[in-house]
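Data first, discussion second: the structure below is written as structure tokens.
Shown here: the complex without one of its protein chains, the others still in place.
What follows is subunit A.
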Amino acid sequence: MLSKSQARAFFLGGTFLFSAIFVFLTVDTLRQNDSRTNAQNMTADVLKGKEIWEKNNCMGCHTLLGEGAYYAPDLTKVVERRGATWIDVFLDDPQAMFPGERKMVKYNFTKEEKTQVIAFLDWVGKIDANGWPPKPNIPIDSIATPPAPKASSSAVALPQPEKFSQLCVACHAVGGKGGNVGPALDHVGTKFDADYLNRWLSDPQAIKPGTNMPKLPLTDPERKDIVTYLSSLK
């Protein structure tokens, strides 16, 4: 049977050996870090953005690289997912973008600070994180019954414009994907004509005072693309 001194040797030996391996791996990790994280792209804006991120304890709600508080979305790929424009609008008044939903503090960032935060998030999104986050691997169509009217519809929906997939899906869903703050847009093309949709997107308040729909910063071609796309949803 094991004696006390053997047990002690097991403890001390194991601790020393595995600490040594850990330190060795740490050195190697540090050596590879610059290339894995694209350290050359850490501009002054990125560093400032990280400071703002920490100063306001954003990780107290959000997660980043999967680390955080699980109360608000993971922001690792947020710039890729939503685009800088959307984040910029969102940060001005987060609650206006998701009315009646989980609340985010309104930080009143300056234009410059917003740019810095976005630069930081953009840099984080490009870190080589061993393929994380993984893409969803169960196609939603495989379990949801396709909506009946879609099958009988003669019109074929156009592909989503980039701005639509960044801005609109934050609140609206199409084909079961997207937010549910605003109504689903699956058949919006049958309800409204292009002219109405265009006026609605230009200034929602003018058409329906008090609506929760924010006025989005869209250029004319962007708005036109979205209107064309929406009209195709029948």
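The criterion applied here is as follows: a residue touches a chain if its C-beta (ideal position, glycine included) is under 8 Å from a C-beta of that chain, and two chains touch if they have at least 3 such contacts; residues count from 1.
One rule holds in what follows: contacts and distances are computed from a predicted model.
Colleague: When you check the chain that is not on display against UniProt, which of "Hydrogenase", "Multiple sugar transport system permease protein", "Nitric-oxide reductase large subunit" or "ABC transporter substrate-binding protein" does it turn out to be?
Modeller: "Nitric-oxide reductase large subunit"
Colleague: Among A:Gln32, A:Thr190 or A:Thr211, choose the residue that contacts the chain missing from this document, as touch is defined above.
Modeller: The missing chain is touched by A:Gln32.
Colleague: Tell me, which residues in subunit A touch the chain that this view leaves out?
Modeller: Contact residues on subunit A toward the absent chain are 2-4, 7-8, 10-11, 14-15, 18-19, 21-22, 25-26, 28-30, 32-33, 36-37, 39, 42, 47, 50, 53-61, 63-74, 98, 101-103, 105, 123-124, 127-138, 140, 143, 169, 173, 176-181.
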